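Down below is the structure, laid out as structure tokens.
With one protein chain removed, the remaining protein chains of the complex are shown where they sit.
Here the chain labels run A and B in written order, and each chain numbers its own residues starting at 1.
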Amino acid sequence: MVDLLTHIVAKYNYWLYIILMMIGLYAMIVKNNLVKKLVGMNIFQTSIILFFVSIGYKKGATIPIIENAHGNGHGGKQLLIRAADYINPLPHVLMLTAIVVSVATFGVALALAVKIYQRYQTLEEDEIRMRLTRK
Amino acid sequence: MNSVAPALLILAPFLAALLCSAFSWLERRLCFPTALLGLCVSLLAALDLLLQAGPAGVIQYKMGGWSPPFGIEYRIDALSALVILIIACIALLNLAASHRQVLRDMQDRFGTFYAVYLLFVTGLFGVTATGDLFNLYVLLEITSLTGYALIAMGDGDRGPLSSLNYLFIGVIGASFYLLGVGYLYIMTGSLNMVDVARLLPPLYGSSAILVAFVFCMLGIWIKMALFPLHVWLPNAYTYAPAAVSRVIAPLMTKVMVYVMIRLMFTVFGLEYVFEQLDLSRTVVWLATLAVLAGAVMALAQRDLRKMFSYVIVSEIGYMVGGAWLGNELGFTGAVLHILNDALMTFALFLVLGNLLFRLRGVSFEDLRGSFVGMPWTMAGFVLAGLSIIGVPPTCGFFSKWYLILAGLEAGAYQFVAALVLSSLICAVLFFRIIEIAFFEAPGPSSGDTGQNGQLREAPVSMLIPLGLVSISLLAVGVYAGSVVRGVIAPFLGLYPIP
Partner (left out) sequence: MKFFGFLIVSLCGGLLLYASSEFPDWGDPDSPASRHLSPHYIEESLAETGVPNLVTSVLADYRSFDTMFETAVIFCAGLACLLLLRKYKPETDRYYRHIPTGVILHFKNSRKSLPVGSEFELMDADWVPYDLVIKTVCRILIPFIQLYALYVVAHGDFSPGGGFQGGVIFGSSLILLAISYNLRTAVQRIKERVLGFLCVLGVLIYAGLGVLCMFLGGEFLDYSRLAAILPADPVHVRALGMLGVEIGVGIAVMAVMAAIYVNIASAGRHDEGL
């Protein structure tokens, strides 16, 4: 039991992201309202972003912007830069891309939802299905 | 010698898309020539790549001049060059074939339509050429986003709804893939495919790598619509506009099969996939199920578009099964089937487009007597049908032959039986339609007819691409041996099968 607790505490970031992700996935599968599904989709994608960003963190390191780089001219060879002092920039870069992708997907999905609403006057899936079968 | 062909391949359609979008505000007539030019340049680049990749093995291109694994590289070997050539040919032919249809159906927005179409093709090229796991995700999302938009253009009634459902499932698929990449990154610290493959062997026993593999595969399977995950496909392909389904149906699923093979070969390695994991039997069973389920559901349809969509579901089973049999014949059959199936599906959907251009709908009742009015179109249909069934001179026969041999060699008799059975079902499917179209009298005024009330043949600009593809169905069949020797053998030479 104590083992499990230390395990959870040491890796709580993974637990958090998985719980969030499952909430999002559940909403996407189960919810009836299209906008609720969209919200679920957003939670789902955000949890992955959280996961990646948490990979980049290092204990005792600061944000990945080299300090005192201004005065040293371009090149800055004389500056001593240690990798342990700065967190890993790569996951942040990847997630900037993933955020943009999720925003773009969300935009397209909203546009589709608007179109569906114009057509059926509702965003509830069961009502849409009823209208489709009635014809 | 540092070739610029890989960069040109991507940039030509990308820049053409940007220009198209600009022209849609300025001078709309320039949109179509720009799109045509962009795709022609990519076709030339693709030919150049195929000619180089055969002998040279691998062509590399370092984006931004940074050497991998720090920068992003493009790695093109014989297999990717083949897939790229397929994409380039089909995209170009479809652009030419659909010009009149697009002008008719999307009067005021065809400039934007061409821009989105070109971006879709750019994404497909990128997915195929890239050697970086994350870059693949970004390009995959470009293809998917443009795909959603294109599908939603169609059939005012159901288009947006089926597109939104596709979007939800597509997002889950892409996110699963991204999660798999994240797991690989956290364990290895790299994103470059070759670099990851170099770092993986000491980690083979790790459960995190197993989960990474499972999630990458699940994501790709969702995107390619393998049987239990196929629910989005039939509606999306049925309600998309003809000009769109013609390019999405042959290319999207096939490129995803390519991605699966790429992940298995280059990233995880065949040793891991077939010796460390004990999954291949399960997946071959899944594929068998997909083949049968697709064929049976196709039998139940009364609409040509729905029927073709389920035929695709069944064909995906062939390729996945072939790739997971784990012997050389299986890979040969699967890769050959990527080529053949892309051509066959394209031919079928070209026929569909021609029919839809003249007919009101394509349910079986509408097809009555269409042989009389549209003999050339229906001739193409017969040829494509024969190829899907797998009648010898056409290309469909050869890949099926390889797959059956591979199944026998691996002892997967259920897969062989499914292949034979689905061929029989396909025969029933296509002969049923040929009978309706050939022998039954045409229904009263079904659609766009000429002055004397007769059904007219589709315009020449739509018949020429169909003719070319039909000829290529025969040509690829005749030259199947050289494709295997010239393209697939060098690729398999790079990755020895354990």
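Going forward, a contact is a pair of C-beta atoms (placed from the backbone, for glycine too) under 8 Å apart; a residue touches a chain by one contact, two chains touch by 3 or more.
Keep in mind it's a predicted model, so treat the numbers as computed, not measured.
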In the full complex, which of B:128, B:146, B:266 or B:377 touches the chain missing from this view?
B:146
From the listed residues B:52, B:135 or B:399, report the one that touches the chain absent from this view.
B:135
On chain B, the omitted chain is touched by residues 2, 4, 7, 11, 14-15, 18, 21-22, 24-25, 61-66, 69-72, 108-109, 112-113, 115-116, 119, 122, 126, 132, 134-135, 138-139, 141-142, 145-146, 148-149, 152-153, 160, 179, 183, 185-191, 199, 206-208, 210-212, 214
In terms of residues, what is the contact footprint of the unshown chain on chain A?
7, 10-15, 18-19, 21-22, 25-26, 29-30, 54-61, 63-67, 69-70, 74-77, 79, 81-86, 88-93, 96-97, 100-101, 103-105, 107-108, 110-112, 114-115, 118
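Operating definition for what follows: only the chains that are shown with their structure count from here on.
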If you average the Cα atoms of chain A and of chain B to get two centres, how far apart are those centres in Å?
29
With touch defined as at the start, can you tell me which chain B residues reach chain A in the complex?
134, 138, 141, 145, 148-149, 152, 156-158, 160-161, 163-164, 167-168, 171-172, 175, 178-179, 182, 185-186, 191
Chain A residues touching chain B - in the complex, by the definition given at the top:
25, 28, 34, 37, 41, 44-45, 48, 51-52, 55, 90-91, 94, 97-98, 101, 104-105, 108-109, 112-113, 115-116, 119, 128, 132
